[in-house]
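For this view, one protein chain was removed and the others were kept in their places.
By written order: A and B. Residues from 1 in each chain.
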Amino acid sequence: MSTVSNTTEPVDFFTKDKGGRSVARSFGNKVLNVICVGLAFLTLIPLLSIIYLLFHKGLPLLTWSVFTELPPAAGQIGGGFGNAILGTLLMVGIALVIATPFGILSAIYINEYAPASRLSNAVRFVAKLLTGIPSIICGVFAYAVIVLTTGGFSAWAGGFALAILILPTILLTAEQALIGVPKAYREASYGLGGTNFQTIWRIVLPDSLPAMMTGIMLAVARAAGETAPLIFTALFSQFWINSLKEPTASLSVLIYNFSTLPFDHQINMAWTASLVLVLLVTAANISAQVVFRKK
Amino acid sequence: MAHILSTFEEALRDLRNNALMMASLTERNLENARKGLFERDEDWSNTVIADDEEVDTLEVQVDREGIDIMLKYHPLASDMRNVIATMKFSVNLERIADQAVNIARRSRKLMARPAVPETAELEPLYSFATKMLKDAIQGFADNDLELARGLKDRDRTLDDMNRAYAEKVTDRMPNDPSAIPTYMDLIFMARFLERVGDQAKNIGEDTIYAISAEETRHQSRPIV
Partner (left out) sequence: MTPTLPQPRADFLKVQDFNFYYGKKQALFNVNMEIPERQVTAFIGPSGCGKSTLLRNFNRMNELIDGVRHEGQILLNGRSIYDKKIEVIALRRSIGMVFQKSNPFPKSIYENIVYSMRIAGINGKSVLDETVERSLKGAALWDEVKDRLNESALGLSGGQMQRLCIARAIANRPEVLLMDEPCSALDPIATAKVEDLIHTLKKEFTIVIVTHNMQQATRCSDRTAFFYLGKLIEFDDTQKIFSNPSQKQTEDYITGRFG
């Protein structure tokens, strides 16, 4: 029971709280405060260190040749990784082209058409499971489905593997984006005699677009950086891309390859490639935010 | 069942109690005026004139309380009819109290002159009017529809009694010209009592409206 003071003296709010309880309680409060703030700062440290390291190690070799030249052979210096940049862009592009329609249309089904149906519940459940899928499984699956049947490594296979990887993310974030659209908008549209399709196409989708873009950008960032799915699907190539049916270079595989070589130049190249990868993903993110910002 | 808002319930109760207090004061004043007239006692008449102020104060109070209730609580249906009927009730009572004052004033003039036997003949009218007022008040207080309805016919009877009395007194005038001022005063008294009956009838009509939302005012007599 709190001991409420019933004297007529004014309560001293600075050292005692209302119940006349001791100062020790608010000391505990302060300690917790300090711990929280401290930990928050601590989490910044690895993030900032990574960024620092990337720029420190990667910037020296960042020249135009990086975009225009091919990877140097073991032992050589100079060169660049233009084909890897192109390869990443292409395969992430393929992944998006495959996964985005599936993801968004499925999200529309499970949220707008039949939110409580067994099918929708199953889709949600499976999608949530698959977000945790080890990326190498995507690679193995794509290997079985595309590489074995077509008889060779290719950018298609790589793109396909990445698509499997990012589909659950796109679907679930698209669903959240749709949920974020106020019910009131839909009601208003139905009240005016709108069909399901018109309501979704004219009202719900446009309003959910910024949030959907966020989800897609998340997916892009993940896809661009994964190595495992590409190892047995797109493999690698030292040359410029001729067709999508050939083994294709990618930034992530390049970084993996170069960083394990015993040559300093290649290792530095790996740092630069890492920096380029991070900058590319950031640029994509920012431009998506700018283009699709909520008016 | 009481109102959810207890302050509303209290306000309605206070309004009604004040109106009923006003009613008993009015009855008392009319009774005192009667004593002043028939016992030729100036003290009673003076009391009536002095006590009228109390009635006026209460009328203002009832009016104010009624408006306050309308503003705060927006009464509807039976509550609204009751509040309005109570406010009108107080207006009618105030007019009756004024008639008592009129009677008291004229009584003082009568007392200064010699008595005439016709004064006593006013008693039946007075009793009739007093009884009408009493019943009108009781009808309001008890929500008695029957009692309220009966007042209309009784008012007609009182009108007839007033007319008959005035004729009788007028006929006596040539016999005793020196008493004509007194006879005039008596005729006025009868008029005052007739007005008391009218106000009592009005109270009855407002009571009927409050209870049953029936509109009974200004319904003309059937043409016989």
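Quick notes
In the analysis below, a residue touches a chain if its C-beta (ideal position, glycine included) is under 8 Å from a C-beta of that chain, and two chains touch if they have at least 3 such contacts.
Bear in mind that the values here come from a model prediction, so they are computed numbers and not experimental data.
Screening A:Leu105, A:Ala188 or A:Ile286 for touch with the missing chain picks out A:Ala188.
Interface note for the absent chain: among B:His3, B:Arg105 or B:Lys131, the touching residue is B:His3. Listed for chain B, the residues touching the missing chain in the whole complex are 1-5, 8, 73-81, 213. Residue-level contact of chain A with the missing chain is found at 116, 182, 184-185, 187-195, 198, 202-203, 207, 295.
Note that in this section only the chains that are shown with their structure count from here on.
Chain centres here are Cα averages; for chain A and chain B they lie 91 Å apart.
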